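All protein chains but one are shown in place.
So that you can tell them apart, the chains are marked A and B in the order they are listed, and the count of residues begins at 1 in each.
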Amino acid sequence: MKKYPVETSLSYPKKGAMGKTGSWRVFKPILDKKKCVKCLRCWIFCPEGSIHREKDDSVSIDYDFCKGCGVCANECNVKAIIMEREEAKKK
Amino acid sequence: MTVMMDTGNRIAAKAAVMAKPEVVAAYPITPQTTLVEAIAEYVARGEYKGEYICVESEHSAMSACIGASAAGSRTFTATSSHGLLLMHEMLHWAALARLPVVMCNINRVVGPGWNIWVDENDSISQRDTGWIQFYCSSNQEIFDTVIQAFKLAEHEKIVLPVMVNLNAFILSHTSMPAEIPDQQVVDDFLGNYVPKWKLDIENPTTFGNIIGPAHYYKVRRAMQDAMLNAKKLIPQITNDWKKASGFFHGDLLEYYKCEGAEHILLSIGAIGAESKTAIDELQKAGHRIGLARVRVIRPFPTEDIIKLGKQADLIVIDRNISIGSEGALFNEVKAALYGESDAKVTGFIAGLGGKDVTYKDIETMCLKALKDKVREQQWYGLEG
Partner (left out) sequence: MALKDFPVDECLLQGNASCPGCPATVGLRMVLKALGKKTFLVVPACCTAVIESLYPHTSFDVPVMNIAFEAAAAGASGVEAALRQQGRSDITVAAWAGDGGTYDIGLQALSGALERGTNFIYICYNNQIYSNTGIQRSGATPYAAWTTTTVSGKTEFRKEMGEIVLAHHIPYVAQTCISYPEDLYGKIQKAKSIKGPKYIEILAPCPPGWRFSMDKTIEMGRLAVDTGAWSLWECENDVMTFNGKSKLLLEKKVARKPIEDWIKYQGRFSHLFKPERDEERLKAIEEHTDHLWERYRKCYGKI
């Protein structure tokens, strides 16, 4: 990455540009790998790109960034993902 | 070198094409049309090898220039009056993006009612957009200033867009000779365009996303610094062009017979050219009066104005009016002198709506100023 020598509103790519958005979550997706049929629907529909696709098309959830919308659970045809309320975080 | 006997618009087009912008995007408006038509002719003859985008509005013309410039290409456009006003939002955009777009604006009256003659309210109302603004007084100056504009806009210490203004019809449609240097002279003077930043798949960036107050404040400050750099670099660039081409029309101002003058007239554009004849006549009659024709109003030549104010009383003619205030030059000249000089400054509004201003009119205004020493701005030629 090269920084351009000019003062204007030029921004550079960063994962977590808004920080670890996983902290926004109220409900947490829980994946049951045994039920997963590797259809990849959760992967393609995740608005955040927080469902990672492995080489064997199994998936895993990146809780650092998952905002907990629940699209993955809603779109899973075999109910391999359920949403659970986050435990109250220590203040 | 060749001599081109042609209109201001066609000479501006010649200069633009010789600067070899990769992209021109423009929309026609009277009295700019013959400029873009000339570029279209260069395209048809194969003499202009860049892209000429015929957009569907001036707003899109400036937007396309911004896109092309952001993609790393030298760009040019031209407009006038309502076209410039439609661009207003994108003028800010180009300047804040630090994109060195060069544009000719043909100074024309703003409607309603429709009036295609000259006054400078169109560009004067765009002073705050972050564009460097030149005002020309002859076709030779138009050619030379367009070339200088690219050099200035792209200078690594500036990187701001530049507007070259020429008066409707008096310059845009009047044939005068201009010496056109060889292409090599222009090529050597400008060099290859190296963008300060650009969209690049090898180095992906996002231009113009949300920016907080603290950072935005710094962006504004950097623009102001760049403008102040331009003030220092304009004399250098105009002198470099003088060495390359032989032509010099002044830097921020052009001084005419100011030596020993007790009064100095300040004027812009074609009135600036006409003023030389008036000064000749006034000096013949024994008046100690000179002329400082203002070529650049952004950046504003504050230091030069102060020097003049320390030498003489000043007379200012504005072909524009900031309604509710005063003529722009009158206003800014007085502001420049504040605390620096006690010179008397007399201001005239003249020639709005394209009303003719002859050297005789200028003489009359100057004589009135010499006699009355009135400080309020006066409207010249309202009757009739």
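Here, a residue touches a chain if its C-beta (ideal position, glycine included) is under 8 Å from a C-beta of that chain, and two chains touch if they have at least 3 such contacts.
No experiment lies behind these values; they were computed from the predicted model shown.
Novice: Specify the residue from the set B:A19, B:V36 or B:A70 that touches the hidden chain.
Specialist: Checking the options B:A19, B:V36 or B:A70, the one contacting the hidden chain is B:A70.
Novice: Decide which residue listed in B:A25, B:M223 or B:V296 touches the omitted chain of the complex.
Specialist: With B:A25, B:M223 or B:V296 as choices, the missing chain is touched by B:A25.
Novice: Which chain B residues touch the hidden chain?
Specialist: Residues of chain B in touch with the missing chain: 22-23, 25, 50-51, 53-57, 59-61, 63-73, 75, 89-90, 93, 199-201, 204-212, 215.
Novice: Tell me which stretches of chain A touch the chain missing from the display.
Specialist: Against the left-out chain, chain A lists 9-21, 24, 39-41, 43-50, 53, 57, 62, 64-65, 67-71, 73-75, 83.
The rule is short, and it goes like this: only the chains that are shown with their structure count from here on.
Novice: Rounded to the nearest whole Å, what is the centre-to-centre distance of chain A and chain B, using the mean of the C-alpha atoms as each centre?
Specialist: About 54 Å separates the centre of chain A from that of chain B.
Novice: Which chain A residues qualify as touching chain B in the complex?
Specialist: The contact residues of chain A facing chain B are 1-2, 4-13.
Novice: Which residues of chain B touch chain A in their complex?
Specialist: That would be residues 96-98, 159, 196-197, 203-209, 211, 215-216, 218-219, 221-222 of chain B.
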